[in-house]
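Remarks on the structure that follows.
Only a single protein chain was left out; the remaining protein chains are all shown in position.
Up next is chain A:
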Amino acid sequence: MAPDLILLFTNTTEYRRPKVFENILNGKKTVSNLFWGLEYGLLPELGMLHGKNIQIKPEDIGNLIENKLVVTDESGAIKLTELGDQKQRQLSRLLPPLLGDVTKSLRVNQFKDRFLLASQVTSEYSYQNTKYYPLSIQLFDSFVVKRWFQVNKAQLPTALLTPLTQYLTDLKPQLADIFARELVGHENGGQTYQQLALELQVTPEIVELISLHLYTNFADYLMNHSQNTLQPLVTDLWGDNWTTSSKQTYQLFINHHASIEQIAKQRQIRPSTVREHLLEAAIWLPVANFPYANILTNQNSTTNNKEIEFFKFRLKQIYRSKVNE
């Protein structure tokens, strides 16, 4: 993983384990990982680089240490130095914050592919040109774009330009420029991360993250403005970060006041799994909606003492994290 990217997720006050950054970006949803994601304030980045199989190598950390940007403790966790803090601020200034609901997941790469093809097709259509090399994206995604184009043809390019312009108008000009310059169209190839990176004087991986943030926010924007014609390009790409199984456990817990053992029996899963589900629910739910006090006072240890103690400890940590959010 690019050192600059690692730097972005590190901070000055606590030592953080780089493995968490890797897992978050790859979309690994173990409760332990979600917990640390929450602690580090990185949950919105969950799955942002899904499919890229990002790996942090020792030389990446080595690079940061050599450049005196971070220090490390015995366990390999890292913290920013003052120099590192300065660099991180520079980078953060470029990165648009993620605005949407953190419990929702988006297949952002698929959305980006679809939108890029949709704008290319629209661009060529507006010039009445049929001789061009269409971007190659996944087959089913190309079907979605094809259908979208057929339905909206008569109102193009306006039907695409209007929501796009509205979205870009509200952005910092530099970010709007990045977004627009990635677009492919008539006699115009899109800029690569490397090219944009050279101009912005950052590494291409940072540009990639900026771009993905812009597309995530764009998708949110489209969902919140239902009169726009671009919504069909993204409606089916949303999912829930909160897993179904955890939700089911939580429903039983909340609605039927079932005990952990009862839920375990009914769902034919282990009590430890039920506790994992509850921790996950606590991570995703707003702090006011989860019965922390209830659980913490009512838990009796009948089976594994250590495990329940850990469960209570974790729950308290989650509570504290969410209250401080």
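Definition applied: a residue touches a chain if its C-beta (ideal position, glycine included) is under 8 Å from a C-beta of that chain, and two chains touch if they have at least 3 such contacts; residues count from 1.
Following the convention adopted for this analysis, contacts and distances are computed from a predicted model.
The UniProt record for the undisplayed chain lists the protein name "RecQ familyATP-dependent DNA helicase", from the options "Chemotaxis phosphatase CheX-like domain-containing protein", "Rubrerythrin family protein", "GntR family transcriptional regulator" or "RecQ familyATP-dependent DNA helicase". Of A:Phe9, A:Trp148 or A:Tyr193, it is A:Tyr193 that touches the chain left out of the display.
Only one residue in the set A:Pro97, A:Pro173 or A:Pro286 touches the chain that does not appear here, and it is A:Pro173. The omitted chain makes contact with just one of the residues A:Gly27, A:Gly100 or A:Pro157: A:Pro157. Although one chain is not displayed, its contacts with chain A can still be listed: residues 113, 119, 122-123, 126-127, 130-136, 138-140, 157-158, 160-161, 164-165, 168, 173, 176-177, 179-195.
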